[in-house]
Structures are given as structure tokens and as C-alpha cells.
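Every protein chain of the complex appears in place save one, which is left out.
Note that the chains take the letters A, B and C in the order they are written out, and that residue 1 is the start of every chain.
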Amino acid sequence: MQRIGVFVCWCGSNIAGTVDVQAVSDALKNEPGVVFSTNYQYMCSQAGQDIIKQAIAEHKLTGIVVCSCSPRMHEATFRKTAAAAGLNPYMVEIANIREQCSWVHKDMPIGTEKAIILGKAAVAKVNLNTPLTPGETPVTKRALVIGGGIAGIQTALDIADAGFPVDIVEKKPTIGGKMAQLDKTFPTLDCAACILTPKMVDVAQNDKIRIFSYSEVTDVKGFVGNFDVTIKKHARYVKEDVCTGCGLCTEKCPQKKVPNEFNLGMDNRRAIYIPFAQAVPKVATIDPNYCTMLKTGKCGVCSKVCTAGAIDYKQKDEFIEEKYGAIVVATGYNPISMDKFDEFAYSQSKDVITSLEFERLTNAAGPTAGKLLRPSDGKHPHTIVFVQCVGSRCDSCAQKGKEYCSKICCMYTAKHAMLTRDKYPDTDVYVFYIDVRTPGKNFDEFYRRAVEEYDVHYVKGMVGKVTPEGDKLKVQASDLLTNKQMHIDADLVVLAAAIEPDKSARPLATMLTASMDTNDFFTEAHPKLRPVESPTAGVFLSGTCQGPKDIPETVSQAGAAASKVIGLLAKDKLTGNPCVAHSDEWMCNGCSSCERVCPYGAITYEDKEFRMPDRTTAIRRIAVVNPAVCQGCGACTVACPSGAMDLRGFASSQIMAEVDAICK
Amino acid sequence: MQKITREQLIDKAVSLLSDGTVECVLGWEKGQFDYDITPAVFNDENELRENFVWNDFCGANFSKYLVSKTRKCNGKMLVFLKPCDTYSFNQLLTEHRFDREKVYAVGIPCEGMADIDKIKAACGDGIISIDASGDKLNVHTLYSDEPISVSAESVFAERCMNCKSKKHVAYDELLGEDGDVIESHRFDEVAEIEAMTPDERFAFWQNELSRCIRCNACRDACPACTCEKCVFDNPNSGVENKAAANSFEEKMFHIIRAFHVAGRCTDCGECSRVCPQHIPLHLLNRKFIKDINSFYGDYQAGAEVGTRAPLVDYTTDDLEPGEVFERGGDNA
Amino acid sequence: MQINEYKPLIVAFCCNWCSYAGADLAGNNRLNYPADVKIIRVPCSCRVNPMFVLRAFQRGADGVIICGCHPGDCHYTSGNYFTRRRMALLFSMLDYLGIERERTRVEWVSAAEGAKFAATMNDFTEKVAALGENKRLEDLRCKR
Partner (left out) sequence: MDKNNKYLQEEILRMSGVNPRKCMSCGKCSATCPAYDEMEYHPHQFVSMVKNGDIERLLNSQSLYRCLSCFACIDRCPRSVEPAKLVEAVRLIAIRKQGANHMTADDVPELLDEDIPQQAIVSAFRKYSK
């Protein structure tokens, strides 16, 4: 039996004005378990807290009920008071007789009656309270960043800057991501390489940062503060620590017909290659799908020309296991495939390109050395049509494209149009738009410049059909403002393809037990207040894996994710919330219902041997809750058919005791 | 009459026993009466030849017994599954309730099982034995020298009249032919109750459920009720109560039981079969199934292994609890 | 209890993060609602087991209302989605058993919706009061 003390607060006249506090403390004196009951003007004051501390000592109280304001206000205060008096802080319950009683009821008898009932419910609950101790888990002081684009780079740099070691896992042979492929960046028009490559060098030179390029995460176990991650380092057939990045092999390799993915297949590279001049790590990689030596065992040219002796045809995939305290997902995006948009003739004509291909065409390091030339015949295009919202903002019933707005297309299309008109004033540039969306600092001004200064023809309407005819592209479009159908003979058509999360994100989310939305974007822990955290503790989100973003937004989110990681790694131990779920192993069926409703992946299963009541032994599958991961929502307690799952602090028996007390 | 014979089943069992595929056989044996068949474990050919039963009263769904029986069996256990049993079999696998490796499942066709109460209604009491020939059941009673003959179809159990599937959704081996999923009228009765006024519905259920004697037979036979410890047996659960103390007590029992199996119930009908008070308990479970189908899309528990039951799943645009009444049509 | 002055007994389960805070806000703004409403704090609406709802009715409650964060705003991301399914099915079942549908309700109340909380409670209490005493569900032994 508990020894309960009841403390009724007047809150000046806030409570005492409508509730007869003396009557309340007198009435509660007779409740089961209550050995002491009093009231005082301000329970939260020092003097009030002293009354509580004194009563705990004098009456050897095992639990207390404070009838006062909302627990959201002073529950923490009274828990500290109890702890100071040597009572477990979770033996405190608050009856909210201010916000939910005295302030909403005018009539003294009614208020008093309700206050007594609320007090009784709290007493009934405390009777069933048990002392709780928050669990502690150590924190591995190392972070993992998955993805080496601008988001991953910025996050890693910020974490390393705070003194914590960081590993970047990048599946491509170099870090840099999409930003490395871009030409200029809006709205300032500085060159992407000029601002990105110094950061890539910073990463390479930072002794806190390790880069696992050409690698991927294959397994994640553990939980916040204690992740065990397996990283697969693909064989690149070049010793990374020996290769000097001189590039001689990439010039001598006889296999010249490999589509260059960095230029989106618009030119070719060799079977041994360095993706681009500023690659980090600047190390050659052999493409096993094209290398004659690896396929037939005959060639070996690269090995002969390599003075450093870095080539190793026998290299095998390597698996690295490492512990991390926090994981940042920065897996980025890709433009969607244009397969389902036949009307734009993307697969029929080389001169219909996506915006990312356009970036490469105008990039000084691209296939045309920065000259805007048609991919088909290398001629200078005079009429260029840009089509916006290709695959964005589609209805789900249409079964092609994405429902969301890809966010960055309006701005990069304005940039492309403006730069084209700037470099080649002899061109006619049309942009077909549904809406022009330019919220952002200096964004609308930028778009207006494209229209007003550079005379880009913005047409409100959509392109319906592109037909290649001779060396022209017949573009049929609507102009909704003049209510005319337009027919343009274009030389180049650029499609602003929607963007989608990288395909690697879905299996990764499964490994991390991090949730995703229907579009495969990672879900944030709270859409407004916790935008860079995943609901899975210890997993953070950076960049476009969470939703479409431009570079400034990505960088600021990357920094925010880093600060959350730093906040986590700075702790030596994680103190959990003790109000978590726990499963009674004797009652558990192992049915997985709880696991399926848990938003945090806090529940796992193990096979355990039991000595059964009939003296046989049986191996049973039982649920185990990881208290470090559980956040205490209680969804599992209801999903559990046997009632094996219960929630500490809000046990079924406690809530039912409250129900009973109220309904008595 | 069942198309597959007792001898076929015994021969199959004996051959699997003798080649060492299985260690024991879960089958049916005669209980107190001919029509009172109970599940039993058989360990050798003699036991099988002597006691194994297969007739129109072998309604018991074996899936549930696998949970406890496989724990006691070191090797594999042979189990005969009628089409409706296979759904429960899958559902229990989804919930990891037994080890698939320890079971050798033989699917057997079922022509529908008889309801002894319907036979009693037709032939009177004092039934000594019942045998089947063709589509007829011959009932021998104390009071008549000649057997009374009734057509098997006329005494089908309710669940067999509304059979939802003759297709086996799980087996290692199939005896006889597989059937198809059937478009049944199993929700008609639920719809009839839904169409009543609230007062009529209350009166209907008050009449039905007040007969409950809390014998727990429905729970004990239900293949979804395999909890290690049932909430109704657990003094800490707050709902443990053996006796029906008042009018709401047994309602609460049946609502909670139906809710606990909601989304997991395969509509096998065992609850109604075993109820000694003839309460149409399947109408509670079918209400949940009907609601789930209409609110969240068609879902048949146990149709596949590993599916996510509707109550541990959601979509962001599910209907609101306040809208359920609009869906059901205005029958207030 | 006086016979001529019927007062319904309403149990309100409120999630800690949205609806309980919404109720506090109603208090802060001194918005009146009937004292018949008694609030039980739960971490999330998904903590409310249908057994609690039935228990309340069994012990003599006249109405039970469950309040949670708006769908999509759950503190635990998905809790209220499960609540929505569970309660939709439970309420439909209670209706099927002939129990007045006005006695049960789920309402989404955010921490900013103090006024909505008070209005909801006023409306719910009024509807339940109009039904009169809960004869179909209560356990007579436990009635006050």
C-alpha cells in the first residue's frame, strides 16, 4: 500500500476563487492510500515546496498528488521537489484543477466537486505508480553521413568542425553530387564548381573526415548513440592510397566507347576513368562492365602505364564495420525518367534534352567545352524552347510523373534562359510555364530580369507535342493569355524534368527503420518543429532526401542537421524517457502487431527458451522494446491483443483506475 | 458427403509417418457422440486405423492447435486442412505463432460440414449415430428403427452455406482438387441488422448476448485467439471477469473479443459453431470485416502470409470515426 | 445525484501534446464548458485502448470523447492514424449493437484550438445530455 500525500494549491485566488480548497483537501484525506492532505497558497513557491519536502520526510510518503495548475506547467517542478526529498520523481501526479477546473467553471460547488473528482483520479493513479529510473546509454562519438553531395559535404564539414570524426559514404567514385554537374547557380550566377570544389578539398584535407567513395551502406543495426553499420567498398581495381590521380591511364586506355555518366551520356570516357578534374578522392576507377582486362584477361595497358603501380585487377569488394552515434541521410535526388512523356519526343530526338543535360552542355568542363551546341549535329541553336513542370504536379491517377512541385525548376529555367540570351543574343528563347514560382531571397527579381532585361519569351501555357521534322523540332503549344495555339520551329527543346529521391533511399530507409512518404522522401520527426530529424532517434535528414530543395536551402538544412548531430554527440550518455513501453515476456505472443505500429522501430524480436507451466521447455518468439529508442506513444499497447505490452507511467491499470475514479 | 474418404486420409498419413516425413498426425477422433468430433494427435498407424475420424462433423479448425501441439512435437506434424482452415493457418504464420518447418500441411477438399442442431431440429433427439450416403445423411435415433434421411445441404452449418472459399491458400500437398474463392452472401445478415433501428438492434443483441454464459468456448475454439495469456484470464487486465454479472458485462466481453481479432479474423465461423447458447457470434466478427472492407478496401485475413492487418496499418486519408455512420447509410 | 437535475458524465481522453494543451488554453482564455467533462491525460490518442472506452461506459459514463492531434500533426507521427482506424471500427460496432452513436466521438484539437476544445465539449455534452442517462451501457452495480 502506498502512503500518499495530497497537496492542494490555492494559486492565490486563481484556484481558491472557484474551488473550496479546504473541502478538496479534506475530501481527499479519506481516499485509499492517502495519509496526509493539506492545502497552501502557492505550492510552487519555495515555501510550498518545503511543505511537500517536509511531509515526504515526516509521513514517509511513497507518492504525492499535487492539485494545482496544468502538469505542462509545473510537473517538472514538483518532480524535482520530490527528488530533492528522496522520493522517486515519477511518484508524483498532478491533478489539473486550474486550467481544467477553476478557470473554466464559475460556480464554487460545481468547481469544488469536479476538483475533488480530479484529485481522486490522481490518487487512484498514484496508488499504481511505480518508481521509474531513466535508462542511460553511452554515445559513440562518430557520425556517418550517407551521400557525398553538397548536403553531405556541408553536414560532414560542420560536424568535423565541432571536433567529432565523420565518415562520408558515397556510392559514386567521387563526392560532389549533382552540384558538381551544374554550371552556374541561381540567383547570383556564381559558378557551381568555384564554390563547391573548395569545399570538396576541405573535406579531403580534414583529418576528422574519412571518405568512403564508391561504397554503400549494406547493413545498419543498433539504435541512437550506438549504430553498427556495415559499409561495402566496391572494388575499383585501383589502390586508392597509391594512385596519384595523374590521369595517364585514363588517356591510354584503349576502351574509348564508354558513355560518360558525368556528362549524362553525351560523350564518352574510357573504361578506367576519373569522373572529372576536381574529383575527390582524385583516384582512377576501372569500370568492370567495360574493362577488357577484367572481362577477357587480355589488355593490362593501364597497369603498364601506371608508374605508381596502383592498378590491382585482383581487388575485391571490401566490407567495413564501424560504430556510429548518429547517422545523417543525404542521399539526394535524380531527375525522373522521361520514358512516359513520349509527346516531348525525348527518345526520338537528341535535341530534346533535360535541364541537367543542358547544364552539362553549357558547362565549360562539359562535352562541348561550354559552347551551346545541338547534340545531334553540333550546330548552334537559334530557337530554344524550355518546358516547365514536366512530370511535376501531376495527378496521381495519371500514373506518370509526381504529384509534388519540384521547386527548383522555375529558378533554374530562368537561369538557363537568361544565360542563353546573355551569351547568344541571336537566340529566341521561349519558356512555357503553368505558374512561375519564385519565393526566395532575390528569386523573383532574378526571374523578372530574365523577362525584362534579357527578353526571354515567357508564355503562360504548355507544350502539347514536339515533332522532329528535318533538323527542326516542331513545337505545338498553347498560349492561354492570347488564347492561341502556337507552332514554333525550335532547334532545341529543354525539359524541366521533375526530381525524385534517389533509388537507393528506399532500401536505406528500411535498414534505418526510418519512415518515408509515398513519394519516397524521408519523413521528418515533426513537419514544422523537427524538420531535420527523422522519427527514428539518431537518424537525421539533410538535403533533397527529405523534399525538393535548392542549394541555399540544402546548405542551411545540412548545417541544421549537423548541429543536431553535434548536440547528440556532445553528450557522454543519453538519458532516456522512463515512460516507455515494455513487454511481459510470459504474455507476449510474438505476433509482430506492436512492431508494425511502432513509428520508431523500437521493437525487435528474439527467440527465448521458456520453461512452460507444464514443465516442458518451449522456444518462444517474444518482443523486446529498446527503451533508448521508444518514445512512449503507446500505440503498441493497444495493438497488442494479449495485453503483454504496457506503457510505464501510463499503464493500462493506471488509466483504468482513473476512469473508475471519475465514474464512481 | 465428403468426396475424400477416411481411408484416403489414413493412407496418406500412414505413408508420411512411415517414410519419416512426419512424426505425428493432427486429426479428428470421435468424442462422446458420433457428431461430437474432437481434435487429437495420432502417433502411429494403429491409432489412426482405430480412432481417426473423417465425416461431416469434422468442422474443427486445426490451425489453432498447431501453436501448442508443435511445441510438444520434435519432428514434423501432419495436419489436414480444409480450405477455410488454410486461411487461419496463414494468419497464424503471419503472426509467427508456430514454426512452418515443423508442419506438413495436407490440403483436403471440403463439401461443407453439417450442423447437428439443424439435424436435431429435423430428426428429433436421441440420435445414436449418423452415416452418410451420397447427398444424404442417415440419422439413426433411439425412437425409430428406420434411419431418418435428410439431405446434407439442408443441414449445412451457417458458415458452410455462406462458404467464402473452397480454395486452399496454404499447403505442402493437396489431396483431391482445389476449388475457387466464392462470391458469398455472408454479409447479408449483417446488412439486415444494420438496417434495423437502433432500438431494434439493441433489442436483437440484448436478446442474443444475454444468453451468454461466459463459458469462453468461442475464445477457446477461435484460431485468432491464441494469446499466451488471454486478457479475460488476467486479473491485471481490468476486464477479467468470469461471471456475467449484468447486461453489459457480456457485451463488453464480446466487443473486446471481436475487437481483438478484428483484422485478424478469417471468418472461419468456429465461434458460432462451438457456442452452446447458439449466439450468432460470427455476426460481430463479420461486422468488423464488412466495415474494414468498406472503409479501407477489401481485406481477407490469411489470404497471404505476411500481409499487414488493417488495424496495424493506416493511410493518411482514412475516413474519420464520425463519418462511419454516413457510410453505413442513414439507419438511425 | 439529484433526479430532477440530470447531469451527464463525460470522460475525455486527451493527448498530452495537442488536445490536453488545447484544454489548458481553453482554461487560460477562461472559456466555459460544462464541469461534467473530466479529462484523462494520455501521451497520445493511440494510447486509448477500446477497453478504456468500454470500461468508462461500464462504470457509468454517459459519453466518451477522444481528442488528439490533427491527422498529420501527431507528435509521434502516426499515432492518431491508428486511433482513427480503431475508433472508427469501435464506434461502428457500438452503433451496430444499438448504442446511441452520439455517445462516442473523436475530435482533433490542436494546442492552439482552445476555443474549439470548449465548443466541442459544449456541443458534445449537450448532445449526450439530450440522450439522457446511459441505460444501455452502464453497469448498474457501479453507478453512483
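Descriptive notes on the structure:
Everything that follows uses one rule, which is that contacts are C-beta pairs under 8 Å (C-beta built on N, C-alpha and C of every residue); 3 or more make two chains touch, one makes a residue touch a chain.
Note that the coordinates shown come from a computational prediction; the quantities given were computed from them, not determined experimentally.
Among the displayed chains, contact with the absent chain in the complete complex occurs for A. If you put the hidden chain back, the residue from A:C389, A:A490 or A:C598 that touches it is A:C389. Checked against the hidden chain, the listed residues A:T188, A:Q485, A:S556 or A:T575 yield one contact partner: A:Q485. Remark: the omitted chain is touched by one listed residue; of A:K29, A:K423 or A:K465 this is A:K465. The residue from A:M1, A:A369, A:C397 or A:L529 that touches the chain not shown here is A:C397. Looking at A:I434, A:M511 or A:I566, the residue that reaches the missing chain in the full complex is A:I434.
By the touch definition given at the top, subunit A reaches the unshown chain through residues 343, 389, 391, 393-395, 397-398, 401, 434, 460-465, 476-480, 483, 485.
The working rule: only the chains that are shown with their structure count from here on.
In terms of their C-alpha centroids, the spacing between subunit B and subunit C amounts to 36 Å. Chain centres here are Cα averages; for subunit A and subunit B they lie 46 Å apart. Each of the following residues of subunit A touches two or more other chains: 597, 639, 652, 656.
Counting partner chains per residue, subunit B has residues 231, 237-238, 311-313 touching two or more of them. Of all residues in subunit A, those touching subunit C in their complex are 70-73, 96, 98-101, 103-107, 110-111, 113-114, 117-118, 121, 515, 523, 525-527, 535, 579, 597, 599, 631-635, 637-639, 647, 650, 652, 655-656, 658-660, 662-664. Taken together, the subunit B residues at the contact with subunit C in this complex read 190, 193-194, 196, 198-206, 231, 237-239, 245-246, 248-249, 251-252, 255-256, 258-259, 262, 284, 287-288, 291-292, 295-296, 310-316, 318-325, 328, 332. Across the interface of their complex, subunit A is touched by residues 71-72, 94-97, 226-231, 234, 236-238, 260-261, 264, 308-309, 311-313 of subunit B.
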